[in-house]
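Entry: subunit A
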Amino acid sequence: ADDSKLEQLKAQGFARVAIANEPPYTAVAADGKVSGAAPDVAREIFKRLGVGDIVASISEYGAMIPGLQAGRFDVVTAGLFMKPERCAAVAYSEPVLCDAEAMLVKKGNPKGFKSYEDVAKDTSATIGAPGGGTEEKLALNAGVPRERVIVVPDGQSGLKMLQDGRIDAYSLPVLSINDLVKKANDPNLEVIAPVQGAPVYCDGAAFKKGDEALRDAYDVELAKLKKSGEFAKIIEPYGFSAAAAMSTTRDKLCAAK
Partner candidate 1 sequence: MTQWSGYLGLILQGALVTIELTLMGSVLALIMAFLAGIGRLSRFFVLRALATAYIEFFRGTSIFVQLFWVYFVLPLAGISLTPLQAGVLALGLNVGAYAAEVVRGAIQSIGREQYEACIALNLGRWQGMRHVILPQALLVMLPTFGNNAIELLKATSVVSLISLADLTFQAQVVRSQTGNTLMPFTTILVIYFVLALIISWGVRSLERRMARGLDGVRV
Partner candidate 2 sequence: MLAPIIKVDAISKSFGAFKVLDGLSMQVMPGEKLALIGPSGSGKTTILRILMTLEKIDGGHIQIDGEQLYHMERNGQLLAADERHLAKMRQKIGMVFQLFNLFPHKCVMDNVTLAPMLTKGMARGAAEKRAMELLDMVGMADKAKAMPAQLSGGQKQRVAIARALALSPKIMLFDEVTSALDPELVEEVLNVMRKLAAETDMTMLLVTHEMGFAHDFADRVLFFDRGRIVEEGKPDEIFRHPKQERTQGFLKKIIAAGHRV
């Protein structure tokens, strides 16, 4: 609950961050090097804080918060969007990456989905979403029954299931979907973005409850980065908008209903 955490990280020379396996939030190059918008920002800020490097380990979304709580990571930088319940479970930094929600459907959008409510209304429709992810909750909150929300372990699996007709829609943030579609190079797919009625979410670096001092230090450097324009330089090549992140705050996002 004090500065000791940062001192500790400085002493060991690196911070352990959890990332997802979901381009463009995170990318793993053929040589195994971790990049992507979220880790790049974290790396830069930690450098400025005096922590030489980050050690990234890829984790399932569902395993991130328990891992953080169990002290396996010092911070999660993985496109873990701020939501009130999550704000209660972890200590977020100010917003970093913002994105709207998108749905991937078959060409021509045969079922005419525009929102999660549309999926709820069509009793034969199934939607795929990452387990424990924002999209899963949005779908559930929109009234899609549990058994029609298919928990998909990762983006490629979701894409595959959609192509194979196992699900009717696959929902992820816009940029993730775009990246998937680009790689799949499949003319029979169509992206619906943004999903109507779904808010724009922003993630932040998530720290363990109790590490607020570290979080605050992080926020200071993040603010400087945003101001100097370097922030935009890091994230915009990946397709994210710096303006979006700067237009909102943690307090707003955590309070949102």
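FYI, contacts are C-beta pairs under 8 Å (C-beta built on N, C-alpha and C of every residue); 3 or more make two chains touch, one makes a residue touch a chain; residues count from 1.
Selection criteria: all candidates are chains of the complex that A comes from, given by their letters.
All figures in this text were calculated on a predicted structure; none of them were measured in a lab.
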- Looking at 1 or 2, the one that touches subunit A within this complex is 1
- Message: For the complex, give me every residue of subunit A touching candidate 1.
- Response: 18, 21-23, 27-32, 57-60, 63, 66-67, 69-72, 154-156, 159-160, 180, 183-184
